[in-house]
Every structure is written in structure tokens, then in C-alpha cells.
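Please read through the structure below; I'll follow up with questions.
For this depiction, one protein chain was excluded, whereas all remaining protein chains were kept in their positions.
By written order: A and B. Residues from 1 in each chain.
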Amino acid sequence: MKRRSFLTSTVLSAVASIAFSSVAFAENPVLKIGFVGVTSGPAAAWGTSNQRSMETRAAWINETGGVTIGDTTYDVEIVSFDDQKDPKRAIAGMEKMAQEGIHYVVGPNVDDGAAAVRPVAEQNGIMYFPYAFPKELYTAPASNAILGMVASYQSGPAIYKYLMDNNGVKKVAFVAANESDPLSQRDSGSAAAKALGLEVVSDSVTYQVDTTDFTPVLLPVLQTQPDLLVLSGVAPAAAPQLIRSARELGYTGLISTETAQDAGVLMEGAGELANGFISVGGASTPELASDTMREFVDRYTKMFGEYNDESNTKVYALEYILETLKANPAGIADVEAFKTTMDGFEAPNPYMVGDAKLKYVGMTSFGQKRQVSVPLVVNTFKDGAFETLFVAQVD
Amino acid sequence: MNAQRLLGIAGFLLAVFVLVPWGIAASGRWDFYYTLTSVALLSIGAAGVWLTFYIGRINIGQGAYALMGGYVSAVLITKAGFSFWATLPLAGLFCAVISVLIGLPILRLRGVYFAMVTLVLTEVTRLTALALPVTNGAKGITSIPLPSELSVFGLTIIPDFATMQNPKLAFYLLAATLMVLGYAALWRIVNSRLGHLCRSLQQNEELASSIGVNTAYLRVLAYAISSFFGGISGAVFVAISQSIYPSSFVVTDSINFMLYCFLGGLGYVFGPMLGTLLLYFGWDLLSVAKQYQLLIYSSAMIALMLAVPNGILSLLDRKGGQK
Partner (left out) sequence: MEQIIANGLYLGAQYALIALGLTLIFSLMNVLNFAHGQMYVLGGFVTYTFVAQLKLPFIVGLLASAVVLAVVGALVEKFLFRPVIRKSRREEGTMLLAAGIAFFLDAVILLVFGEKQRGVPKIVNGVFNWDFRLVMPYDRILIGVLAIAAIVGFILYMQYSRTGRAMRALAQDRVAAQLMGVDVDRYSMIGFALGAMLAGVVGGLLVTITGINLGMGGPTSIKAFMMIMIGGAGVISGAIAGGFILGMMESIGLSVLAAYGDITYLVIFASLMVFLAFRPQGLMGKPWG
């Protein structure tokens, strides 16, 4: 009995402390921005870097007096919902956002979740920024989703082309986890490689997400002797293991992926074997990062103990929402106004040096501007850090 | 006794069809519609799992049938132009037929073996959905239209969901109706001759078979009904999300279906409904706890298990025993 009452009181006090701590002392009116994504379970890393980027940026904005949209200065509050990577939960999350009167939501992180929340978002007038690639989300008649990053079918061809021209790559092999997102990325990557005239020597090998030993997975792939091994849609957890297994099996060619990776994780998991690994990054390579980006990384690190390089890309969605609202304050209550503003919107990109611009793109891929323009930075890994290989733009 | 039961049923129906919509309209918490719709649908699936528990089998494979049902509905709507209303029973029937084929060999298994085989079945179904061309593989099926009008002889029974002011309410009513029908059917089964026979299976299969009960037939029948429920719940979810992916129902869902039954209590027909409500709704309410959500949720689950190891509804019979 004692133990039970102890448990109850612990739970109660935890609930109470949370309830009280969430009562923020806001002098400004509050602008709520939503986040629906996965922050627990196996894919926690994806959503966590997302949510933390938003929290960091919001705290920073509020500390410096808030964000002025039209005549009003707002404090930014991030309302987040953990969908556990379950599309059914993601719908509940989107409903919750609608309930809170939120019109701008970042997430979900995966294909099925992004597709599942579409009806809710459209019924309730919510613009959402998924990190998922299905084209039907962004092409008409859909108009409420804005791709928050560079899609694999955009970065892949750019990387293959570069490696064809500079490294003489001729034969390419693909391996992917047997889940929706990686398989879709593998298929589009393989098609793009063929279109470029590369010989695809293997694109059928898959692995379970829980694989603990990648040697048997890679053995048949490497027997086809590719010049380039593409790890399609590889999760940050699996990338170092795949690289390590490939190198230990004696593979000497190039390895690349179209997803963002974390340098620390690669260093810990594969060490110097990961040198030369090519991945897509955000804008925080030393040459590109502005002072604002460096301060963001500092603040993030202070707030959460450790930075995550995936956040280089994920810092942008919130910035786009706020800047677009500044350009047209009517968007706060009316997403149609937001949509019309998007077409001509342009603002300086605070996270990059030089005169880079924040603007919406996607005409080539989607026929309408439903993608944030982040620089397509392609990195190579060297001794624990990323070096910029090349930078490109998506239109 | 009978009047009391009728009163209880009337009260329940009143709560589901009148009080909940009224409460939501009064409080303005429109997001609860979807949550409660999910609870209703998941509890239909859980009712199926409960029925397999009733014949003494631990079923951790309901996610597989929910996924199958979802795909049957999605494929029939998008590829064959069926109306959603026609696909709903077909989804259930498809699952029932498949479950007979699968059930015939695996229902011979008991205890953890049956549990594990059904768990593997969930994964097999996901991988099959990834590999088959008709399911569109990894890309899933998206942009599925909302349920269309249902009419008999030109008389509109259910209007087109796409033209509705409030499809949320419509989905809630649909799910609640299905839930009520499902549990009514379940209650009827349990209190019939079939139910008594099932109970004899749960207690001692050899004994039941020795006194002439056709155990193999009973097991397959119960499993088919269970899978029918799973298919229905999956099909309606697809109508709400207007999309389906191989990952729409996974191992986690299968495990959750089982947990709903445990939490509510295996001895009671309405156990799975209560369990679903508490676990699913509880998680939603706990989202205010941010990063401590899972910690509190799991602690509460453990605490509940310590307090009432036989499910929450077992509190009822403790009282009954004291009388």
C-alpha cells in the first residue's frame, strides 16, 4: 500500500510540476506554432532534433523581446505532440493543433504520417511542413503542405552527377531498409541514376531496421563491385554500421546518402572508416555559417547539452513561417493569405553568409512553390567533422 | 435484473450518442472527436482480440488484420471504384477468410507459441504489403476519397462525407455505431451456446474435445470473427486518414490491442472498450507532460497493474464477492 501511494504521489507531483511550469510569464501576446512528430521510440532522433531546433529558436526570440508581425510583437510558443511515428496518432496531433487554433505546424517526419494528416490540415486551414517526400503532398490539388527540406529525388541526381564528373563513377549500387521512406527513396534514386546514364548494378538488397550486423546484407551488394554505394534514406543509427561493415569487407569505392547525418554519431560508430562518406547537410559548414547560425548552435548546445547536425536543416521551417508572416501579417489567421504571399516571398537568409535568400521553390518538382529553399549542401566526412563538397540550389 | 440491464444499455447509448457530442459542443474541444473515434475503432479491434482470449489464445496479431482490412478497402475504392460502404463488410469478410486459412494450422498452437506466431504474422503482413504490386508497395495508397453517399432505392441514408459540414462528427457516429454493434454481437456470442463452448475451450481443451465439442471448428470460428472485427476497424481508419501505408498498422499496434484487453479485464465483455479508452485517451491527455509523457504513461501502467492485476473491471467482482 505504501508503495502504491508513493507511486501515486510521484505521478501527481510530476503532473503538477509540469502543469505549473508550462504557465509561461508572457507579457506579449503569444503566437503558437505547432510541432507534430516523433520524439520517442526508435525514430526519436528525427523529431527530437526538429522539436529542439524550434524550442531553441523560440526561446531565443522571446529572450530578445519577441517577433514583430504587423503592429504586434508576439512571443513564440511551440506546442508539440509526439506521434510515436504512428500515422493514427499523427492525425490526433493535427486535431490538437487545430483545437489550439494553430495554423502553422512543423512535421510529421515520415511519409505515412504526412499523408494521414492531410485531410485534417486541409479541413482546418493548417499549413504544415513535413519532412517526407511523397510528391502528391505538394502537387495540386494539395496545397497545404510545404516540404521542409531538400527531397532525395532532388539531391540524389545532383550528387550522382557531381561524382560522375569528378570521380569517374560508373557503377552504382543501392541498399535500403525495408520500410516505406527508404524504399521510395531508393526507387527514385535508382531511376535518377539510370537517367543519368549510370549503370545500376544492385538495387534490390534490403535490410530490417533492427539489423545488428550488416555484413551479410552488404556482401551480395559489394560483390557487384560498384564505384558508388548509396545508402538510401539511411537512419542516422544505421549509417555508421553500414559504412563500417562495407569498409571492413574491403570496399574502397565511394559511399553516399541523401539524408542528413550527424558527425558525432558517425565518428563514434565508424571512426576514421567514415572518412569520405558523402551526405546532405544544412548550412552550418564553417564556410557557409553566419554568426546567427553559430549563435543558434551555441544556444541549442546550452539548452540541450549536445548539438545535432540534423538541426542545420531543421532550423529553417520556423524561420520561414515567421518571415512569411512578417511579410503578410494577415497570414496569422488566414492561411490563404499565407499561400498567396508565398509565391513572391523573399527575405534574407540569416543562417548563411553572403546574400542568400529565404524563398519558396519547388516549381520543377511539384508545379507549385511548396518547398522551402534551403541550400543543398553536400558534405564529406573527415575525422569527426563535415567538409563542404559542393553547394547547389533547388528550384 | 432485466430492467437494470436495459437501463444500463440505454444509459450507455445515451452517453455515446448524445452526451459526448453535447459535451464536445459545450466545451468546444472538437479534437476529442477524433480521439474518441480512434478509441471506438481500436476497441472494435480489441474486442476481436478479447474473443481469442476467450478461447484461451493470446492474440498479438490483430494489427495484421487491421492492415489487411485497410488495404482491401483502399484497393477496392481506388482501383475498382467501389463505394466505401460496400468495402466495409468486404474488408471484414476478406480478413475472416484469410484468418481461416492462417488459423487452421496455427490455432493448434497454444500459449506463447500462438502469441509469437501472431506477432510474426503482423510483420509478415507488413512485408507482404511492401512487396505486392496491388498495394503500391512502399509508396502506399494516398488521396483516397471520403466515404460517398449511401442510398437505397434513391433514398439517402448516409450523405456524402465530402459535402458534410462536420465530417468529424460523422466519423465519430460511424465509429460509435460500429462499436455498439460490435460489442452487442460480442455480448450475444458470449452469452450464447457458442460462448459456453468457448469458455470450455479456455478452461480445458482436451476435456472439451473429449465430450464431443468440435474444438477445431470453434477455434477457427472465434478467430475468424476476431479477424473480421480487426478488418473493419482498419478499413474505417483508412477512410479517415484517406491514405494507407504498410506501416499504418505495425507490431506496436498488435501489442497495444492486446494491452487494451489486459487493462480492461479479460473476464468482461466491455473490458477491452474501457482499456482502449484509458490507454489511448490517457496518452493524449498526457501530451501536456512533454518529454515526461512516456515516463508518466508507463509508470501509470505499471501502477495500475500492481493495483489491479486482473484488469480494472475486476474491481467490480471484488465488490460482488463481498456482498
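One rule holds for everything that comes next: a residue touches a chain if its C-beta (ideal position, glycine included) is under 8 Å from a C-beta of that chain, and two chains touch if they have at least 3 such contacts.
These figures come from a predicted structure and were not determined experimentally.
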item	value
Residue of B:171, B:223 or B:262 in touch with the missing chain, whole complex considered	B:262
Of B:16, B:51, B:77 or B:121, the residue in touch with the unshown chain	B:121
Touching the absent chain when the full complex is considered, from B:162, B:184, B:285 or B:302	B:302
Option touching the unshown chain, where A:149, A:221 or A:255 are the choices	A:221
Chain A residues touching the omitted chain (full complex)	3, 39-45, 48, 178, 183, 202-210, 212-213, 215-217, 219-221, 236-237, 240-241, 248-250, 262, 264-265, 268-271, 305-306, 308
Residue numbers in chain B that touch the chain omitted from display	58, 105-106, 108-113, 115-117, 119-121, 123-124, 127-128, 130-131, 137, 251-252, 255, 258-259, 262-263, 266-267, 291-292, 294-295, 297-299, 301-302, 305-306, 309-310, 314
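The criterion applied here is as follows: only the chains that are shown with their structure count from here on.
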item	value
Where chain A and chain B are represented by their mean Cα positions, the distance between them in whole Å	34
For the chain B and chain A complex, residues of the former touching the latter	29-31, 33-35, 38, 127, 130, 137-140, 142-143, 146, 167, 237, 240-243, 245-248, 250, 252-253, 283-284, 287-296, 299-300, 302-303, 306-307
Contact footprint of chain B on chain A as seen in their complex	3-4, 7-8, 10-11, 14-15, 18-19, 22, 39-40, 80-82, 84-89, 91-92, 95-96, 98-99, 110-112, 115-120, 123, 134, 136-137, 178-184, 187
